[in-house]
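First comes the structure, then the notes that go with it.
Left out: one protein chain. Kept in place: all the others.
Then we have chain A:
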Amino acid sequence: MSIRSKILQPSIALICVGLLTVAWISLSSLNANQKVLSRYDEVYFETKVFEAIRADLTALQAFGDEVLAFNQVIAPHRINSEFSTYVERIGHRISDLTSVTSEAADPAEIGRLRRAFSTWTQALEKALGIVPSQFVPSRPHLDILAQTVQAEVAMMHERALADAAAFGTRSRAGLVSNLTVAAVMMVVLLASVGGFALRRSFWLANAMRSLAVAMERIREGRFDTRPDHAERRDELGEISRGVMAFSQNLLSLTEAKERIEYMALNDALTGLANRTKLTSFLTWLMDPETDQGAIFAVMHLDLDRFKEVNDTQGHAAGDAVLARVGKVLSRNIRKTDLAARVGGDEFVLVLRDTSEQADVEALAERVIEEVSQPFEFSGESLRVGASIGIAFSNTAADPEEVMSNADIALYLAKGAGRGCQRVFTEQTGSEYADRKRLLKDLRLALVNGQVRPFFQPQVDGITNKIVGAEALVRWLHPERGVLSPAQFLDLAHENGLGDLLTEVVINASILALKTWRESGWDVPVVSLNFTARQLRNPDIMEALHLHVEEAGLHPSDIAIEVLETVLFGDENDGAFANLMSMQKHGFRVELDDFGTGHASISTLRKLKVDRVKVDRSFVTGASENPEQEQLLGALIDLCAKLDIECLTEGVETETDKSLLLSLGCRYFQGYAYARPMEVDAFGAWMDQWHETQALQAKAVRS
């Protein structure tokens, strides 16, 4: 049954009961009234008849009295006729009484009346001389008889009235009992129907309440709430199902919202917070109103070598690295702390209630340690490093400044080398400012020529001929003097100035080569250093090629120095292919710092480098160390066996020179000959060198 009928039915029933009762009461009242009225009509007519009879009786009596007063002699026929008239009329009246009334027409009464009347009239007939008799009724007797008749009539009349009154009373009593029955029935019906309605109402109210409770629970977010009555087939069921559907929708929406919020505030890959969440977290932490107060630390972590992993081993590997870093960070922080990924390979840890620098540094150390652990991904070993900058909240006034400070610390850490951490202090701040200033200077220096290559000659130890020059970049800082690459090279690369710097060096070197040649000095080749990244960039190689051709030089005038580590990768590495391509064009390829890296012999063979530069670490002290000497000898032998020119760096003394020569290496570069020099100085040195050589040759000859 529907709720409408549930509500309507009792109401209709109540109305029906009310109507029935009213109708019943009205009808029974009407009926009773009608009966009483009609009875009263009868009584009225009876009364008329009774009154007429009594009047006639009185008249007859008066007539008798008149005659029997004997005051005049009345003729018998007159007496007779008048008497007959009265008697006849009264007889008719009595008959009327039988016909008019039903209730009063008690045959016994009528009979008694007739008998009394007859007795009276018979006596009267005698008294009036109508019927001759020896025994004449006396006046008192006649009066008694008349009174008897009158009394009979009066009694009948009284009884009729009493009957009518009794009838009225009976009718009223009947009406009262009817009304009582009606009232009792109404009360019973009303009570039962009302009780029924009340029960329905209670039930409805309870149902509504349970719905409201369900709604309240849903409002509180308990979307699994299942309202009662959901199985009902009525409106309540519909509402319940609606509430359920509503709840389901809300659940979906809330889940979606949570997902969106999560996505908005979290990094999908690592599951860590994102920059937005970090910002709001920091804002909250530093909000004076929330009065968090306690000092916290921000640890800004930047992965080292991530780009390489990404480039060389694909994005999947990169993602794996990031995910792993996320895990490392997550497990190293407390619940109240926050780990966020704020950039490609940048992470931030917020460590709350942390003021001890040592603790934070220890944590940073551990994180770096764990992040730096190589791990397997698709059968390959992945390895990245991490640099961390740390800033405490008490060093800054707002979240931006804390982040900035951590950034600075990170910057400095990276500046200090990979796998380092730095804590932001006032000192680091100024250091950073220094670097910033340096960077600014560097930008200027790159365009105004303060940064330019110095050249260090490479000499054939046997012939003492100059076989080449390595371009080594120097920054002639107006205030700080000559700065070595170690002091600004990373700065340049980190700040996107690497390519510009390389180009500057390339141009300067080409120009220098041309200058020298124009001046008549034979400098067969200039070696240029490239980073692995630059080598992978075809544009740079292209540019080199272009510059060389524009300068009217031959590619073989330029040697590309490659760090052994660059060739560690496989043939698919872009650097490798580019090198092969450049070599094909005629550029010489030299392997720098040979012996320190992982270049395999097969790689050497594959690429067929034009020259190997044995790292200075093999040379330094080799004269005092037989083992080192043997190792040096083996390297030199290896090159000889592979038919690769071998040049030794770091040759500083004549002893070194002698040793190397004895070991079979004839090409040297080092202080034993010259320091790196400016173009002009190099030219001057070559003049001097040639002079010296000429003198020596003369001396030898002479």
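In this section, contacts are C-beta pairs under 8 Å (C-beta built on N, C-alpha and C of every residue); 3 or more make two chains touch, one makes a residue touch a chain; residues count from 1.
The working rule: contacts and distances are computed from a predicted model.
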The complex's invisible chain, by UniProt name, from "Cytochrome c551 peroxidase", "ATP synthase subunit a", "Selenate ABC transporter substrate-binding protein" or "ABC-2 type transport system permease protein/ribosome-dependent ATPase": "Cytochrome c551 peroxidase"
Touch with the omitted chain, as defined above, among A:36, A:127, A:285 or A:451: A:127
Per the touch definition above, residue among A:25, A:74, A:333 or A:416 touching the missing chain: A:74
Residue numbers in chain A that touch the chain omitted from display: 67-76, 79, 123, 126-129, 132-141, 143-144
